[in-house]
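After the structure tokens below, expect a handful of questions from me.
For this view, one protein chain was removed and the others were kept in their places.
Showing chain A:
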Amino acid sequence: MAANMRGLTQFIADIRGARVRELEEKRINKEMANIRKKFKDGNLDGYQKKKYVAKIIFTYILGYKVDVGHMEAVNLISSSKYSEKQIGYLAVTLLMHENSDFLRLVVNSIRKDLDENNEVSNCLALHAIANVGSSEMAEALSEDVHRLLISPTSQTFVKKKAALTLLRLYRKHPTVIPAAEWALRLVSIMDDQDLGVVICVTSLIMALAQDHLDAYAVCYTKAVDRLHRLVIEGEYSATYAYYKVPSPWLQVKLLRLLQYYAPSEDATLRSVLHEVLQTIMNNSAEPSRNVQHNNAQHAVLFEAISLAIHLDASSPLVGTSAVLLARFISSKETNVRYLGLDTMAHLAARADSLEPLKKHQGTIILSLRDKDISVRRRALDLLYSMCDTDNSELIVGELLRYLKVADYALREEMVLKIAILTEKYANSYKWYIDTILQLISAAGDHVGDEVWYRVVQIVTNTEDLQEYAAKVVFEHLKSPSTHESLVKVGGYILGEYGHLIANDTGYSPLEQFQVLHSKSQFCVASTRSLLLSTYIKWVNVFPEIKPQLINIFERYRHVLDAELQQRACEFYSLASRPDDDEVLQNVCEEMPPFPPRVSALIGRLNRKLGDTEDKRTWIHGGKEMNLERHANSRKATLPGSSAPGTATVTGTADAQDVMSSLAGLNLSSSGDQPDSSRVDGSVVAPRVAVGPSVEKWFNKLTYSAEGVLYEDVQIQIGIKSRYQGHLGQLAIYLGNKISVPLTSFTSTIHVNDSEALSATFAKIPPNTLVPRTQSQQLLHVECKKAFSSFPILTVSFLAGAHQSISIRLPISITKFIEGVKLGQADFFERWKVIGGPPREAQAVFPITLDGTGQLDLVRYRQVVSGNHLEILEDVDPNPSNLVAAGVLHTSVDGKVGCLLRLEPNREAKLCRLTVRSTSEDVAAEVLRLIEKLLRLDSS
């Protein structure tokens, strides 16, 4: 289209023709002046505006700053001609950014285009919001965007754009989006037929799920299912294969999404996921000739390895991965070497044992000398992550050696990392001091102040180290050229601890003074003032060199620098006081140990995490560091702690780290890692559907094995169940009663106390329910301990609108009871052994009589035996009384006996129910369950 605007073509041709940059600039300035004039004169028609704005865009692309045309671009957006509108939008997205004032002017035009019944305009508007959307736009437009995303009439290409636009708005203004409320609806789109839509929605879900892990938990199943269909079933449209790899982008995203969640407990999901990862790894075993194919395959593979490490760093899959990685880091292809080292660093950051990696230590160290700086960086990161007390001397030594020849861009970071490793994994004080001082003298300018502060802190806090440190630093100072940082360390340490070595030959006060003072003239003012402080400390401990020191103070009293002058004056008068004066002694008291404080070193390496950006799932550094970080981020997400408190979180992380690193240096055991056991945030249970018939169906099922659980105009849910011991199997029948398919069909089970009861689907449920058919899903349940709440089944689906139904499943502890036959004597003996409360639970409650005014004994028997208790005949002399016994099977707590006695009274219309059990919890729970059923009207 640009081609049919002659003026524009001419302009471009002119600029191309410009031989030198000055001519180009001249031509552009001339054009801009012309455009400015035209705009000022006004009266331009749409075509002219479009042409000038296009010229401005072209100028912008060349990298020139443009300051005209914004207003005209805004006008073009509201044009009725698509070609003008398009250029208008292009200009807005290129020339403006989210904080431009001009954007306020376009909000209304954008809204108009969003609401229009024309997809092409919708897309332009969505694209503009996604590029320049601000928090203001989020407030004004997020509803409209959401509508386009979920509307059943939206075309796929609109849905895709709407999903990413919503993501942009969420990032700009998280609070306008009711993320938790929209969770089920948004996740259901992950089942869309169109993979393009799935990719975009997955991006959106990734961002939302990071902040609302629990609300979006159902996306875990969806992601696993989708991977299974892509990787194993090969279920995708051929156009989404990229060089024969099924949509690598989607695979990478899904694999990444799964890393945001703690590994699933669900055995079915785990095994499906395992199969997927295994297949991905097998696929990569056969490298192909095609570069693109290899790239795509590796992209997926590296993410799969990361996920495998995340799931279980000691699984056989990770073993396989380690072998693959070892092959990659010596690959001929640079990209593969780069990513191999990067992923190995992830493994090192999480693995329990570094042994498999240490086998390749030689190769990794060689990679520090790779011809590509990108690879060298990764090797450095990896060595940093895989360092521990065993190989610290080797690795740090290697790093120190490399530091001298390393790229300038790398040095500062290297120094920081070497300092941290030295501190963390020191085997002896001697080694620590030697290495750090060597580091300071080797790296000079790249040593940040944090590094030498830390040395001083550690020496001050470690008494055994002080004498040695003083000697070594003195030796280092003797070399002809020393870096200023070393002079600072030397000044401080000799000032504090110089007297400890003063009696040894070669370290006399005078020698100390001469060596240190000879450096003074090359130093800046701040270092010199530090040296003055050293001298005043020496005045206190080395009376033999006092004259020389006073002489120096006197000279410094006349320097121009205010700080130096002031110190010199104060120190001079302090030193000139009579010898028996105690002021000097008090002033120069030895420094107390530092309180454990934030290690500036690690603080500097770990800056705070972004708020709504995609988070990394691991950081460089050893396993402990990752555990700590994980624990901290857990803490932050727990309710009650201040919501945005990322700053406080880093604070605590650092404080802990100093403690542990100091502990490491005390050479005591550093094995006690912070417990990272998963704190279970209280998951909000879904709201259960209610209604008289729902209640009736449910109650019936609590004492029978099969029946209807729920039914409405669209869907019917029925159940058949079978129990044996502590295990049970439920077949859940889901029937679609309408004539259109129910899509995005999702069923999830919510169990309140997963320690006591587990419920998992035998396989991932299908996501479509064909019209007028029934599908069956098997649910495996296992009773581990006594529990008291029913699991909740949530089904959600799309039938026009999105709907979701939550319903209790009739699974109670009595389902896991097996009846036992007992004679009269046995029964009463056990009854007595168990005894009264607390192992007895009893209730008296009113009952209704049947139509003829009799006790409804048949129903009582039904209820009791329906709860799997064996009714014992001829035990109780009263024929209306009912006696029953059973044993509850649990896999963790073993077997629990349970006895029951029911005494209904026709005259009083009351009933007494007594349950005795070896476990008081079980007695109370069985009583509660059976009483509830008997209290009901017999109707």
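Structural remarks
The rule is simple: a residue touches a chain if its C-beta (ideal position, glycine included) is under 8 Å from a C-beta of that chain, and two chains touch if they have at least 3 such contacts; residues count from 1.
In this section, contacts and distances are computed from a predicted model.
Look at the chain that isn't drawn here: its UniProt entry, checked against "Beta-adaptin appendage C-terminal subdomain domain-containing protein", "AP complex subunit sigma", "Mitochondrial ribosomal protein S24" or "DNA-directed RNA polymerase subunit", names it "AP complex subunit sigma". Of the listed positions A:Phe302, A:Phe328 or A:Phe513, the one in contact with the omitted chain in the full complex is A:Phe302. Of the candidate positions A:Glu24, A:Glu511 or A:Asp826, contact with the unshown chain belongs to A:Glu24.
Of the listed residues A:Ile35, A:Leu90 or A:Ala443, the one in contact with the hidden chain in the full complex is A:Leu90. From the set A:Tyr338, A:Tyr402 or A:Tyr572, the residue in touch with the chain omitted from the display is A:Tyr338, counting the whole complex. Panel shows chain A; residues 1-4, 9, 12, 15-19, 24, 46-47, 54, 57-58, 60-65, 81-84, 86-87, 90, 94, 97-99, 120, 123, 126-127, 130-131, 133, 157, 160-161, 164-165, 167-168, 195-196, 199-200, 203, 239-240, 242, 247-249, 252, 256, 292, 295-296, 298-299, 302-303, 334-335, 337-339, 371-375, 377, 381, 409, 605-610, 613-616, 619-620 of it touch the chain omitted from the view.
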